[in-house]
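One structure is given here, and the rest of the page talks about it.
Removed from the display is one protein chain of the complex; every other protein chain stays in position.
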Amino acid sequence: MSSEISTASEISTPSEISTDHDDAAAETIVIARTKATGLHDGEIRPGVPKVDPIIIADGVRRQFGGLTAVDVEHLEIPRNAITALIGPNGAGKTTLFNLLTGFDKPNEGDWSFDGTSLSGVPAFKVARLGLVRTFQLTKALGLLTVLENMKLGATGQRGERFLPSLFPWLWRAQDVEIEARARVLLKKFKLDAKEADFAASLSGGQRKLLEMARALMSKPTLVMLDEPMAGVNPALTQSLLEHILDLKDEGMTVLFVEHDMHMVRHIADWVVVMAEGRVVAEGPPETVMQDQAVIDAYLGAHQDIDLGVVTGRHPGTLPPDAAELVAEVAELDEAIEAAEDAADGKA
Amino acid sequence: MNIVQILSNTASQILNPTTIGFALAAIGLSIHFGFTGLLNMGVAGFMAIGAYGFAISILTFGLPWWVAVLIGLAASAVFALVLGVPTLRLRGDYLAIVTIAAAEVVRLLFLSTAFKDVTGSADGLSGFHNGFRDSNPLPEGKFGFGPWVYTSDTWWVIIIGVVLTAVAALFTWSLMRSPWGRVIKGIREDEDAVRALGKNVFSFKMQALVIGGVITAMGGIITAMGTNVNPNVYVTSQTFFIWTALLLGGAATIFGPILGAVLFWVVRAFLSNLLPALVSIGWLPFLSREQSQMLVFILVGVALMLLVIFRPQGILGNKKELTFVK
Partner (left out) sequence: MTIARPAARPRHRRRAVILLVGIAATAAAILGVAAPATAAEDDPFRISGNVQLNGTPLEGVLITVDGPGGMQEVETDASGQWKVGVPEKNADYTVTLDESTLPDGIAVIDETGEDPTPNVRDVTVGPGGRVTANFFIGAGERNTVSFIDQLVERLVNGLNFGLMLALAAIGLSLVYGTTGISNFAHAELVTFGALIAYLFSVVVGWPLWIAIPLTVAFSAAFGYVQDLGLWRPLRRRGLGVVQLMIVSIGLSLALRYIFQTFVGGGTYQLPGSAAEEFTLFGAVSVSLVDLLSMGLSIVVILAFGWWLLKTRIGKATRAVSDNPSLAAASGIDVDAVVRVVWIVAAALAGLSGVLWAYFRPGIKWDMGSSILLLIFAAVTLGGLGTAFGALVGSLIVGVLVETSSLWIPSDLKYVGALVVLIVILLFRPQGLLGRRERIG
């Protein structure tokens, strides 16, 4: 299955179709296209510089009262690759997104996009520079039609300035061209039949697609997707994956937040792992998945203790310190029961 | 009880300059709230600035009436800018409080004896109509038909007012169909989404505030042309009445504001004439004539509550086009 391309100069890499036997749900996941390699410049560790970074972030910190939400010493995102940002809930991934795109102000730190410093740049200007983002809770504008949503995504519209907007002949031609482009994208995302419907009438997954398509109207350089799979039914997951891979083929860079490890493994060229606001690991997907720090962050440092053994439902042995704790708890339980019996006896 | 007289009094309200001024103010508010989602509770302040700007330009500075109109409008644009800069970044109900406070400040300044020479203080301003009346091309005298009989000068105001209302409606319609209008409708629903698409949301909201404010001020000027300028008119109740008119007609529509304004004045006039008459013939034994007038305003308050609860989209609004998005 080869992907459709929008610019003729890109080469379409042949894709392999294979079924993922590990997946108990037996999804047919298309491993499309080859992964980018050689992105890093130096030993793989958190904060390793990249050969061709598109974002460089230094010392970015965000605190809410006493809580440090984000504390990234150094992070570089490679250009024209798909980077996944993973981590447990509360790790600071969405906050980092907000900081990088200007939706939130950090307490300190610098970061640059394509060489331009973004520190203090408001969100709308960041978007105009070519860095677009989607939101965890989809922001498809329900009161506008699908086509209007798409047309809103285009930048540099003459008709959006107040005075020219009063004279349709000044912006009509450009509007027609934008409409044509919107329709091409809608067709690609298979939303073209719905172009006249209000976005509110679309399903959750369709709204995600709309938000992504809309973000592409501005011909961005870097697309940041915040949990693009969240709430999307498995049937649509496949086409979403395809679309994200298409972005890379068309020369864009992608940074996305996700919890679905299968997806990450299949399409990400590079993975950055965050926990408690810090980058704890980064590297190609296979390397990162083996990293002890990542396992601890996700599953907790005591993942070797089997709760089934603790509660006594399964036979087995516990490590010594765990066994001690269980014994203590049993003692306390007995003491409480004894006290209750005594109180009942008296009453 | 002379029902014909009551109906006649009521019908004549439709073309009253005060009604037309209301309609213009409601159109301005529709741009603020209906289309952009800005909670402007200072409508009376914009009208006051338009009216006083107009009257003071003529009385204190001796300018021709059409220049005075432009000054009144410019003053309201400045007022919108001054209001908008600090507050458009804040959440909706903060804007409501600030606009109400600003309108009260404006009214108190006009009411104060400190500036009595220029503003007339509690007496207001009058006697500025001459230049405007001189330009009246209609023949002198009183004419009209049915209940709509006015003096020539009043007809002149009415004609200008109606023309301006039509222009404002056309302007709003054209604006909202354009890409600019598309951005505004997006902002009303979700500012962050629009920001993420590269639009300068603050700038758009400011433009909407200024444009709506200027149209509202025009409403104040028309009312001043038809009557006079009095600070007791520009109280917060006036703002609330215009909100009622707008919500009644349909906040995010083109004709809704006009329909709402006309209906508001017609119903109010009808009840103001009917209720005292009912008292006189003994149908409302527990009220006096003056008290029955109060009943009209009580009903306005109740109507506003019912509208917002049960039919926020008003008469002409589309239920799907949520009036209160959040």
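Labels A and B are assigned to the chains in the order they are written; within every chain, residues are numbered from 1.
Everything that follows uses one rule, which is that a contact is a pair of C-beta atoms (placed from the backbone, for glycine too) under 8 Å apart; a residue touches a chain by one contact, two chains touch by 3 or more.
From a predicted model like this one, the values you see are computed outputs, not experimental measurements.
**Student:** Based on the whole assembly, the unshown chain contacts which displayed chains?
**Tutor:** B
**Student:** Can you work out which residue in B:L108, B:V149 or B:V163 touches the chain that's missing from view?
**Tutor:** Of these options, the touching residue for the absent chain is B:L108.
**Student:** Using the touch definition from the top, which of B:N2, B:T60 or B:Q291 touches the missing chain?
**Tutor:** Of the candidates B:N2, B:T60 or B:Q291, B:Q291 is in touch with the missing chain.
**Student:** For the chain left off this view, which of B:F61, B:Y94, B:W173 or B:W283 is in contact with it?
**Tutor:** Spelled out, the listed residue whose C-beta touches the missing chain is B:Y94.
**Student:** Give me the subunit B residues in contact with the hidden chain, please.
**Tutor:** So the residues of subunit B touching the unseen chain are 39, 86-87, 89-94, 96-98, 100-102, 104-105, 108-109, 111-114, 116, 236-237, 240, 243-244, 247, 286-288, 290-291, 294-295, 297-298, 300-309, 312, 324, 326.
Basically, only the chains that are shown with their structure count from here on.
**Student:** Report, in whole Å, the distance between the mean C-alpha point of subunit A and the mean C-alpha point of subunit B.
**Tutor:** So the centroids are 48 Å from each other.
**Student:** Residues of subunit B touching subunit A in their complex?
**Tutor:** Interface residues on the subunit B side: 171, 174-175, 178-183, 185-186, 188-190, 192-201, 207, 211, 320-322, 325.
**Student:** Could you list, by residue number, the parts of subunit A that touch subunit B in their complex?
**Tutor:** Answer in residue numbers: 101, 103, 122-125, 127-128, 132-135, 139-144, 148, 151-153, 155, 157-162, 165-166, 168, 171, 175, 198, 200, 214-215, 217-218.
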